[in-house]
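Encoded as structure tokens, here's the structure I'll be asking about.
With one protein chain withheld, the remaining protein chains of the complex are depicted in position.
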Amino acid sequence: MTSLSKKKLNKAGVFIGFTLPAFLAILLSVELPFLMSILYSFTKWNGLDKVPVFIGFANYIEALTDDPAMLKALWFTITLTFFTVIITNVLALLLAVILDSDIAGKNFLRAAFYVPNIISLIIIGYIWRFIYGNAFDSFFAATGLPVFMLSWLGDTHLVLFSVVIVSVWHSLGFYLVVYIAGLQTVPKDLIEASMIDGANPFARFFKITLPIIMPSVTVAVFHSLSNGLKAFDVIFSLTSGGPGSATTTIALDIYRTAFVINRFGYGTAKSVILFLLILVLTFFQVRMFKQMEVEV
Amino acid sequence: MKKALLVLSVMLLLVPPLFSNGAKETSTTKPVTLDVMFYSPELSEQYDDMVSAYFKETGVKLEITVLQTDYRSVLTSRINTGDVPDVFMSSAYADNSTYKDYVYDLTNESFISQIEPSALQGVTVNGRVLGYPFLVQSHSFIYNKKVFKDAGITVLPKTLKEFEDVAKKLQAKGIQPFATGFKEFWVLPQTAWQALAPSIGNYGGYEKFVASLNDGSLKFKDIKEMSQVFDLLDLIKAYGGPKPNESDFNDQTSSLATGKVGIIHQGNWAEDTIRKTNPEVEIGFLVGPAGQNAAAAGIMFDSNQTIRIAKDGKNLSAALDWLKWLTTSEYGKNWIPTKIKQMSPIKGAGAPDSQIAVETVGQLGAGVPGYPWFYQMWPTGTEQQLGSILQGYCAGQTNRAQTLDALDAAYSKIAKALQ
Partner (left out) sequence: MKKRTPASLALTAVTALIAILYLYPLFLVIINSFKTFSEITSNVISLPSSLNLSNFVKAFAIMQYPRYFLNTFIATSIGVVGVVTLSSLAGFKLSRTKTRYSWVVFMVMIAPMMIPFHSFMIALVKIAKSLSLTGSPIGLGVLYWGLGTPLALFLYHGFVKSVPQELDDCALIDGASPIRAFAQVIFPLLQPVTVSVIVINAMWMWNDFLLPLLVLSGSKKALTLQLATYNFFGMYKIDWNFAMAGVLLTLAPAILLYLSLQKHIIKGMTAGAVKT
């Protein structure tokens, strides 16, 4: 009996020994500061004055009932995320299938698609600003194609796609790796068997490959979804949220509320709302995708 | 017990000299390093030049961190963590209250008397001088003289109608009249609010105007002169080339320098960059139109960029010595006109030889109205937030009525920070 409880205790000790360091690190760098910030969300504070003023839920009420600019930013963020998640994942999966097949120069091609992922998003924003501007002008001068004369960053509708293109360009390589990894778990004999059965490549992909790599899809979509909803860097340097408010994401709106108009407490309240939104959306996404894994 | 007492007394004996020693070291022998946070990275070389000159003369080092877009968030986080820089920059006017808990009151410093009184307006609150005006700047329309001459334009435009005629003439010659700069969050408000400047008098003057906007008794939609703003923006957009919403500072300066466009809305700080593309270019300053009233058309002239001294900094006296040096020494007085090539707020400082600065001084001397940058009196952050709403108007996102509503909504959100 004593030895058993000792063993139990020992086991708990080992559990704590293995997990506590990581837990403390996360507590220190993320959870504690986030909890502190939540406290600020109940205050009126400009981020500078020595004493914040407690105002209860007023910031939350203002955000939810009296902030059309935030709702607009929220809607844009959801639209942007919708497009980037779908386009990134479909393209990455398609390319992964090609790059997992028997073609020459695989490693070089994989590296080629991965390289943009190595550059920081802020810098990527600047590079593409340069491309949509100076480079497109030169392209137009050289080719006369009207597509280069469109105002990619100045047209309020087109700019959504300009941002999507850049986001996809940047992140495709990462998801490509995730999907290639997934494809390598598909047993070769299963594929060969279906080839003998004469199933066409599309049927083979949807009936056999996709179900097997569904866990990769779950992870990739989860990752792109939560990154999309937090989108900030690329917008910051590419469009600064403009023209007008056309590409202002919720993260940029929060940043401006806290640091440009100095309503730090209010900005924090909005960020708590964003956190809850991401939590709920990703929760349902993962649950939905997990069910698909089971059904097929 | 005895032993403990002995140890304690020895410690007490040892500690004070240790402390005074340390204190002495920092004040006399150990060289002081001032912790400085500035913006405007385009002036980095000039900052460095000043730093080495000051070090040569006094042995005091300045360690300057130069930032741009993230300047405010970094400053906020440093102030928050108690790591306030000895010297930092901010805007004038509204920022007097933003950093009120942290800045040193310069009113009684001897060197303040060496500053032009007009430059002190933006940093003075209830008679107290809370900041040191760094540069005097002007913004309005800059034109390429050769382009105007080739198009046969001899009379410079003053009213909206005249600007439109000039634009038509330029276009007829195959020259794009304007490069808009609409992509920059700061160019649009500078362009737009200049058109409103002459009308502020109709609302009881600057202070009353700003106070009524702050307490909500005045709304943008009630300001009938806003139509002048929209008319001007419409004109610039209509004659601003195929991608008016994508023109940025680089585009403006290089297009003007090469003669691709005739007019841009910019400030005297742009001259350096313009000359980098074309050192020979002849440029001049135009007044900004306010509707059809030629006499009211003027230029925006003010000192906005402000140097602040931290009041609780351990290097306070060293920071004040540096400011004094900047105001009174031979190098300091010439730094802004000859190295930065802009206008200095110091009395009797030399004039820069740059064309726009010369024209600014000449025009003001000839009686052209010079308006303060009144939009800096609005609460912190208004410039950018309202700027992006005006950008939305230019991009066709909102019509005039919607834009006015959006301006009012955004303004009241920002003003809430003041209450």
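Lettered A and B in written order, each chain numbered from 1.
Just so we're on the same page, contacts are C-beta pairs under 8 Å (C-beta built on N, C-alpha and C of every residue); 3 or more make two chains touch, one makes a residue touch a chain.
For clarity, every value in this text was computed on a predicted model and none was experimentally measured.
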{"item": "Residue in contact with the excluded chain [from B:Asp70, B:Glu109 or B:Asp405]", "value": "B:Asp70"}
{"item": "Residue among A:Ala135, A:Ala193 or A:Met288 touching the omitted chain", "value": "A:Ala135"}
{"item": "In chain B, positions touching the absent partner", "value": "35, 37, 39-42, 44, 63, 65-70, 73-74, 76-78, 80-83, 85, 184, 186, 249-250, 253-254, 269-270, 273, 276-277"}
{"item": "Hidden partner chain, residues of chain A it touches", "value": "14-15, 17-19, 21-34, 36-37, 40, 47, 95, 98-99, 101-105, 107-123, 126-128, 130-131, 134-135, 137-139, 142, 169, 177-178, 180-182, 184-185, 213, 215-216, 218-220, 226, 230, 232-233, 237, 251, 254-255, 258, 264, 267-268, 271-272, 274-275, 278-279, 282"}
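Definition applied: only the chains that are shown with their structure count from here on.
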{"item": "List of chain B residues in touch with chain A within their complex", "value": "69, 72-73, 76, 79-80, 98-99, 101-102, 182-183, 185, 242-246, 248, 251, 379-382, 384-385, 388-389, 391-398, 409-410, 413-414, 416-417"}
{"item": "Chain B partner contacts - residues on chain A that touch it in the complex", "value": "46-50, 67-69, 132-133, 149, 151-156, 236, 240-246, 248, 255-256, 258-264, 266"}
